[in-house]
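Following this message is one structure expressed as structure tokens.
Only one protein chain is missing from this complex, and each of the others stays in its spot.
Up next is subunit A:
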Amino acid sequence: MPEQVADQENQAPQQQTTAVHAYNPEVLQDMLPVYYRRLFPHLPFYRWLSYGSSEDAIFSNREISFTLQDDIYIRYLCFDTQAELEKEICSRNPIKIDIGPVMHSKPKNHRSIPGGLTPVQRELVFDIDMTDYDEVRTCCSGAGVCLKCWKFMVLAARVLDVALREDFGFEHIIWIFSGRRGIHCWVCDHQARHLDGRGRYAVAEYLNIITYASFAGGNSPRCSMGDRPHHSLKRALKIVEPMFEEIVLEDQNLFGTPKGVTKLLNMVHDDAARGELESYLQKNLEDGAHSRLVWESFIKYANSMRTSTTSAWSRKLKNIVAEIQLGLLYPRLDINVTRGFNHLLKAPFCIHPATGKVCVPFSVSAVAKFDPTTVPTITQLLHEINAFDDKSKSYMEAPEDKSRIKDHKKTSMFKGVVVFEEFLRKLERSQKSGSLQF
């Protein structure tokens, strides 16, 4: 029955849903109590952070922080049991929940601990923000996101996920939509959680191939593949190259303006060659030529120049076409988030205060189908619950009612929960098999 209802909801006319259930930030605080009591997946959340109680105090020494209304920020919270955590969340109704590291002692006692708190472990995390793509997207900027620029996130998730799995051997990876303009990646393997600062730095640097050359007007992303490209770069290129035409040339038409052509030129990291290319493009193209024509001209020129053995195009710029494609489409990581051992990062299933959207997990294999514009808002979810309650008439006010636990499965947030539960199932299975090996 829950699935049937959910399907009906998903098939509801999109336009009508948006108009009727528009999110209003001013009533967020009034809606949060219902959300936390009826929709937030408290038990899966606890199951995640407790890791099957595989290590001492892995849950009870975890730092959690709440942001309450009016930017009241409460750090160093910690909880011994799932019930305690749920009780606190439902009584405080934070507008944001952040997750920090597991400390060597209870975070709430931080003042009395000589030498302060020391992080013992935390997930390896990655933060990718759409604003970092502002100079290569033309459809939106800042906090705005649409289906065109979301494709940058699709590639970022795919490239990063496969590198973490194939190169580093990580398996337990969960991807979270941040609620507005970015995605978070949590790597939860035992080894990843126990990486030290140097280890995190090394992984972050390994994955961070783009450098930014400063120009008068801004930054230009650059990527150097070297004489023999590393296998990770080749693999990333295989992922991004097929989408280059669609994303950069068509959707964004990045090179379709004089400014855009300058962006292309600035990615050529040889002054003389850039000047030559600029002359060639000016001579052979009209102003405002479509990106496709600009790109084809560029490739034609680069290939023709590569035949000369003395030219920069056959040495320094040997891989320039691939380097530009990677420079534009490779994931732009905030590596300080990854490097930091005691960073706090927003928890899954929080509501983003500005958009009202749920920070839902998504499956990386289906990331192309993930649509950030249709992620449910808290307003929409509460309406869905009300509609379901009205329909069934069987809902009781008793807090221990069995149907309450599965409320999130009656709404359009159920896909995110299913993804999360699948991730938990694999995580717990690996912990079980690990215990058996001992």
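Before moving on, here are some points about what is shown:
Keep in mind that, in the parts below, a contact is a pair of C-beta atoms (placed from the backbone, for glycine too) under 8 Å apart; a residue touches a chain by one contact, two chains touch by 3 or more; residues count from 1.
Quick note on the criterion: contacts and distances are computed from a predicted model.
Considering only "DgyrCDS13208", "DNA primase large subunit", "Protein MAK10 homolog" or "Ubiquitin-conjugating enzyme E2 N", the record for the omitted chain gives "DNA primase large subunit", by its UniProt protein name.
One of A:K151, A:R193, A:K346 or A:K410 touches the chain omitted from the figure, and that residue is A:K346. Touch with the chain that is not drawn comes from one residue among A:D30, A:E84, A:E205 or A:E246, which is A:E205.
Within the full complex, the residue among A:Q29, A:S50, A:Q82 or A:S232 touching the omitted chain is A:S232.
Considering the full assembly, A:L195 is the residue among A:L49, A:L124 or A:L195 that touches the omitted chain. Remark: the omitted chain is touched by one listed residue; of A:D98, A:E323 or A:E384 this is A:D98.
Annotation for subunit A: contacts to the undisplayed chain at residues 65, 67, 71, 75, 96, 98, 100, 110, 114-119, 127, 131-135, 142-143, 166-170, 191, 195, 198-199, 201-203, 205-206, 208-209, 211-216, 218-221, 226, 228-234, 266, 269, 271, 274, 332, 334-337, 340, 342-346.
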